[in-house]
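Heads up, this is only part of the complex; the chains shown haven't been moved.
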């Protein structure tokens, strides 16, 4: 076996667990998600992959859609209810869901008694717009700078007297 | 629960299994990998995610590196030996390995008695160059068109008498 | 000489003149610009190049900045006054001005008695945000779909009780 320290982009199971953080989306009091951003720890710049888990009764983020960034989830353990474009879908281990762009809105909750464990990933773009239709919010992000608008404040671009 | 047929990008565990294909890389007689290209089945254009498995004694592809496309693997079950830049690393469930670009060469084999099951993913770019250093080959791909050169035939771009 | 009809991306001077359109930006009553979008007529997808002219006393567009798309101008004939980030610069034939992104706001006017003729170009991206700071407007464009917000309505993304 080679010297494992010589390849910095190999993350061991224990390292991954030790690197966990818990996040609650400020716009959803039910949001609570714990996990590790594998891809950034392992040097990837444009690809996102995370290993995450949601406690019983909690939700992932806030119901949102992406204009540009592709996104996917793959269920490893537990049960989830995905709210996708107004419909609910029950998910279990081995199910995969993707969100081509521009995506429909979605969010995930854990309705069960066990932890919901899954992988999620997608694109990391420098510039993204995400909408939160039930909250009437639009998020514009450039790098790490974020600005929020009221989604319903959007106006068309109209030509004069036409 | 909503009508599941209304969201085409949800792939059920059984659908994923039924969609498997087996691939053997033509340049490695030990290559044998079976799996499903989840991301393309689920409508993603720029992001690759696959669920794959390698039988005992077999290998994933051929020892290669990518110039442009980021790549990652995450082990779900079984044991693997990753050959990365000339060193071997034993991998087990829960280990994650990434290959930032330009990447070092790598390949994966299943040394054990059980199936090796993992997820792999990364970028899907229109234009890619991949090198196979032990085979002395360079692969240039534009869309689905592929051309092969002998890697060692590369010459510098030299200015005359300077 | 070859058969000229055999290369569709060669645009003759006369064809370019015949392909002119006049545009007035709806947010600036002084805007009046006439020209030909050379790059799209000649098959380019990601690069913009136009040959344009502004009559005496008129302006190009409305004072704006780009978040993502690089932009440049090169003066061929006449005199111009470029308003760039609050300062005015007099421009004449042979002068070149570029706007790396995120750019500072700018606009061009023809103060003279002769026509101002120039080339302008840059990137054509699928997704762009442009701000019009003196008009308090932000334009979000995806493909040809445009939405307008009031720039000053932007709010920070704040974590609760932090």
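Should a chain be cited, it is by its letter among A, B and C, assigned in written order, with residues numbered from 1 in that chain.
As a convention for this text, a contact is a pair of C-beta atoms (placed from the backbone, for glycine too) under 8 Å apart; a residue touches a chain by one contact, two chains touch by 3 or more.
Worth saying up front: this structure is predicted, and the values here are computed from it rather than measured.
The complex is built from one repeated protein sequence; 3 chains are visible, and the structure file as a whole lists 4 copies.
Quick note on the criterion: only the chains that are shown with their structure count from here on.
In terms of inter-chain touching, the protein chains here are arranged end to end in an open line.
Taking each chain's centre as the average of its CA atoms, chain A and chain C sit 36 Å apart.
With each centre defined as the average position of its C-alpha atoms, the distance from chain A to chain B rounds to 24 Å. Contacts with at least two other chains are made by no residue of chain A.
Residue ranges of chain A in contact with chain B, taken from their complex: 1-4, 6-7, 9-13, 16, 38-39, 42-47, 49, 51, 70, 72, 74, 76, 82, 84-100, 104, 119, 121-123.
Contacts from chain C toward chain A in the complex involve residues 26, 67-68, 102, 127, 129, 138-140, 142, 146-150, 153-160.
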